[in-house]
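Here is the structure we will look at.
Omission of a single protein chain aside, the complex is shown with its protein chains in their original locations.
A and B are the chain letters, set down in written order, and residue numbers restart from 1 in every chain.
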Amino acid sequence: MKVHRPRSPRFRRLVVAGAALTALAVVAACGGGSKTDSSSGSATTGSADAVDAALKAGGEITYWSWTPSAEAQVKAFMAQYPNVKVNYVNAGTGNDHYTKLQNAIKAGSGAPDVAQIEYQALPQFALPGSLADLNQYGFSQYESAYTASTWAAVHAGSGLYGLPQDSGPMALFYNKEVFDKYGIAVPKTWDEYVAAGKKLHAANPKAYITNDSGDAGFTTSMIWQAGGQPFKTDGKNISINLADDGSKKWTGTWNNLVEGGLVSQIPGWTDEWFKALGDGTIATLPTGAWMPGVMESSVKAGAGKWRVAPMPTYDGQPATAENGGSTESVLKQSKNPALAAAFVRWLNHDEGVKPFLASGGFPATTKDLKDPAFVDKASAYFGGQKINQVLTGAADNVVKGWSYLPYELYANSIYGDTVGKAYQSKSDLNAGLKSWQDALVTYGNQQGFQVNG
Amino acid sequence: MAESMAHESARQVRPVSATGRNRRRASQDGKGWIFVGPFLAVFALTFLAPIGYAIYLSLYRNQAFFGGKVFVGIDNYTEALRDPKFWEAFGRVAAFLVVQVPIMLILALLAALAIDSARLHASGFFRIVIFLPYAVPGVVAVLMWGYIYGDNFGLAANLNDLFGTTAIQPLSARWMLPSIANIVTWEFVGYNMLIFYSALRTVPGELYEAAAIDGAGTFRTIRAVKLPALRGAIVIATIFSIIGSFQLFNEPNILRTLAPNVITTYYTPNMYAYNLSFAGQQFNYSATIAIVMGVITAIIAYIVQLRGSRESL
């Protein structure tokens, strides 16, 4: 047992090592202390003229985005304004992008001048003051250029934190081949939709009316369509009610599908999902108007089979919600915010919209949504259907008054922990929403909000 | 164990000459730092400093949105110790550890002995193929295991069709942990096999000759020569497998894409710490979970180390 003998000197050395560690901790704490957002960044005042002046003066900015058209847009911009250099960086998709953005903001340096931010994530960056308020550049004058729902989505409180790039008014994408084969009519109400789901799955146990493995973005959009307003934010005060009338309306319908095992559990955006969209396993998708771009490029097997119809509703009256979509925002850290704002304006208001449309994107600009060349374009993928007539029509019927939580990214990340359990056990979604709400209330209060729910 | 071996060798050398020993002592004192120093310098920067920073963080509470920082002492730690999510995650990796690590290490040991035995056809081929899974990048693992575990279009679906059942559901809540264990075993048997194999390569040829002269057969040679020579490697492999199990992250995180409702954000302690930090920006509490987990892991690893060395004495 020689191991025991040197214990006391070893113990002493451990203590010494511990002390060294503590010393290091202090060093690290001093060196690595996080800076607050407000101390970094630049001038917060600007004017409409400053934007044009900055564009004339030129300079260099960095732009983070994962939009497919981003590279083409940057090239077109630099061709038009040779004195401006835009460093385009694809820093990651979705959460990877936000993680890097958040780290750079916390570190006080390294953030881009302009970044793509999804509508649902905007409050999370706007509220702590990481984004520049574009009202200072007079951008509020562009209100009439955008759909009402996207214009609302780029605001947090009274601040304007970006110009909308795309929109995702929801519609019902359905596989006509499958519908015809099983004699299913296009559902106009959610009751008809549930009935169609039952009929389809009974006729072919391998086919499902849709897939839903529990997706926070889908759930919130569905509650939105049903008229729910579960999240309300007023400064530090938040109220959460995931059992309001709209939420209950949605669960009242959707429980039939989930509890009955009528929705496929294939998670979205996996290779299985793309496969299932192509081979008829998944018969419909209630989703955003940007979906045709995805299907045309990546669900080749579905070409000619799919069609688009307006979203089913609860009472047969047209109503829909937004699902997905992004804005471009100017970061507070930017050393040249006026130039950054000029780039955003070009990107989402001026010539930048063209390359975006060419890439198959669905715009947020009313001019393009009304352009006959866009509206009346026949889609070969959708069997010659003029799908944009349906989709632009949906853009006019988005239910008003929706807002996301200021910590929607976190909320979405724990959706599987809470509501996901209901999906997994094929049980009441209301119970799942309740536990989601409880977790969100706890988190909000921990973060210094006054949350009641 | 490594230390005790060093002691043993030192004792053997000692009788050479008294003066030699004294001179060596004198010349050695402190000279070891020449060799250890560079490693420790980088180690301090990349391991110790962040841990020090994490310890500092764990004593505070920040608010991601309003930036208030409050010193809370050990509050985060008492919260962690009462946190059912943490203990659920801990219990899961502990169960994983107890079952998966022995299976993996025994398979690795058998493979190493087989490849070293000279009784295997094409042993060089086996050696590299068994090691290959460790080299497969994580990004393709989602697609690969998505196929193998997929009960819609994948191998699991094919097997279900073949046997006319729907019983094979590797991604269901019930089967998830074994499914993860399978992936980890697949990846790391080769890794551990190489540790054992390269340790076997250091066995001096004379020992085999001596064993052969004694008339020892294959199994006696393994017991009398090879296993004792592997002791050090087995202890290291065990310690790092324990650490690896407690830090389980990649594999469940990969399968989370395929089964988002089964694998929670707190499926393992490391995932919990990660998600607290990255999704919730709860850096303080995340650091606390990491430190608590580190302390528990270190204690268990240290006990294994002590047992390993005691038995070798």
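Simple rule for what comes next: a contact is a pair of C-beta atoms (placed from the backbone, for glycine too) under 8 Å apart; a residue touches a chain by one contact, two chains touch by 3 or more.
As a working rule, contacts and distances are computed from a predicted model.
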Not-shown chain resolves in UniProt (candidates "Fumarate reductase iron-sulfur subunit", "Glycine cleavage system H protein", "Carbohydrate ABC transporter membrane protein 2 (CUT1 family)" or "N-methylhydantoinase A") to "Carbohydrate ABC transporter membrane protein 2 (CUT1 family)"
Per the whole complex, from B:35, B:71 or B:219 the residue touching the absent chain is B:35
Given A:58, A:94 or A:260, the correct residue touching the omitted chain is A:94
Residue positions on chain A contacting the omitted chain are 6, 10, 13-14, 16-17, 21, 28, 31-32, 34, 64, 66-69, 89-94, 96, 99-100, 103-104, 106-110, 118, 166, 168, 269-271, 274-275, 278-279, 288, 290, 293-294, 297-298, 300-301, 324-326, 359, 361
Touching the unshown chain, chain B contributes residues 1-3, 5-6, 9-10, 12-13, 16, 20, 23-25, 27-36, 38-40, 42-43, 45-51, 53-54, 57, 107, 111, 114-124, 126-140, 142-145, 147-148, 153-155, 158, 186, 189-191, 194-195, 197-206, 208-209, 212, 218, 232-233, 236, 239-240, 243, 246-247, 249, 269-270, 273-274, 277-278, 283, 286-287, 289-291, 293-295, 297-298, 301-302, 305
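Keep in mind that, in the parts below, only the chains that are shown with their structure count from here on.
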Rounded to the nearest Å, the gap separating the Cα centres of chain A and chain B is 38
The answer for chain B against chain A in the complex is residues 4, 7, 44, 48-53, 55-56, 63-68, 142-143, 146, 150, 152-154, 173, 256-266, 275, 278-282, 306, 309-310, 313
Chain B partner, complex, touching residues on chain A are 1-3, 21-29, 32, 36-37, 95, 99, 102, 127-128, 213-214, 236, 264, 266-267, 270-272, 275-276, 281, 406-407, 409-410, 413-414, 416-417, 420-421, 423-424, 443, 446-449
